[in-house]
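Remarks on the structure that follows.
The excerpt is restricted to a subset of chains, each kept in its original location.
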Amino acid sequence: MRFRLTPQDTSFFEMFARTGTILVEATAVLTEVIGSDQARREELGKEMEELEHRGDEAAHAVLRRVNSSFVTPFDREDIYQLTSRLDDCLDLMQAAVDLMVLYRIGELLPGVGDIVQVLARQAELTAEAMPRLRSPGDLSDYWVEINRLENQADQIHRRLVAALFDGGYDAISIMKHKEIIETLEDAADAFEHVAHTVETIAVKES
Amino acid sequence: MRFRLTPQDTSFFEMFARTGTILVEATAVLTEVIGSDQARREELGKEMEELEHRGDEAAHAVLRRVNSSFVTPFDREDIYQLTSRLDDCLDLMQAAVDLMVLYRIGELLPGVGDIVQVLARQAELTAEAMPRLRSPGDLSDYWVEINRLENQADQIHRRLVAALFDGGYDAISIMKHKEIIETLEDAADAFEHVAHTVETIAVKES
């Protein structure tokens, strides 16, 4: 068993773990959105907004704690960056849902669900990693796998964009779909940026 | 009456106030651009360029002063960030005008002026806040209101994009308008980033 930090410091890890859980819930909503119709998507958009509020509260709790703590488990600026990058993941997934609703996109190009599956796996891994930030050096499997998944999302994204331009779609449908697909790919990137921040923390602690 | 800092430090506040004034002037130009024809827009584009040069000079004056000062009223990196974020507001408003001219956009979608009104209000509040940076803790009204205005700009932006896709416009007009509207929304975001930097400074000083 590893050395435990003081209770005060510990709670930073709990706070990050809470955000990890919210990210997993967000990918569940996003997965349902893919297969839904416009009416159901609008309801799910509201659920996503709820999750985003909870994410904001979790982020503010971390920042308040940083500002009032004498000792933090790692550099203040790394805590800020990790908080901000976790927030980006949620924001981008919410933005993707918002675009589907706003554009009344209807049935999605087959394959969009494949990127969402990658995001769901990235969110799970991130949620598992957060409580283990106490010993960031043990997390190399996590960031290697997140990077691999990001490359996979990028491949799918490129395949989808090529299919979009080759598929006889009209220019307006292409524009709408392209923006949605790019926002999902940006979310996969955002998970990679989280992993990169964790890697940076691990290097400093080692 | 509040405690005054030394004259040297004071001039940072004057420098930021000068940029605030330039931002107000830029929103006035932008407001006129909305209702003008192509020929007048080209003239106003030149005025905007002038303002952008004055903004650059104001920014360089701040940076020279930071590099030559022994004592600064708040952290050097916060001064850099505030300078850079004020500059973003101006750059984005200028970019919006440039796009309208470059795309020979003609009559704008009704409602674009509503975002510009929000920007004008954000610029006024920012200009009022800058000389009051001496006591940043008193500025909470400012950043709360800037955030509220950004949310309003975002609502208008979303309403406009939906109208654009539903309005029977051709794909090329949609592309052009969408980019202009998004640039204006980015400017509203940039004002929020300025306010966020001020909030960060206030938290450190408190």
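Chains here go by letter, A and B, matching the order in which they are written, and residues are numbered from 1 within each.
Following the convention adopted for this analysis, a residue touches a chain if its C-beta (ideal position, glycine included) is under 8 Å from a C-beta of that chain, and two chains touch if they have at least 3 such contacts.
Small disclaimer: the values here were computed from a predicted structure and weren't measured.
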With 2 chains placed, the number the full structure-file assembly comprises: 3
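By our rule, only the chains that are shown with their structure count from here on.
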Intercentroid distance (Cα basis), chain B paired with chain A, Å: 29
Contact set on chain A toward chain B in their complex: 67, 98, 102-104, 170-172, 175-176
Touching residues on chain B, where the partner in the complex is chain A: 158, 161-162, 165, 171, 174-175, 178, 203
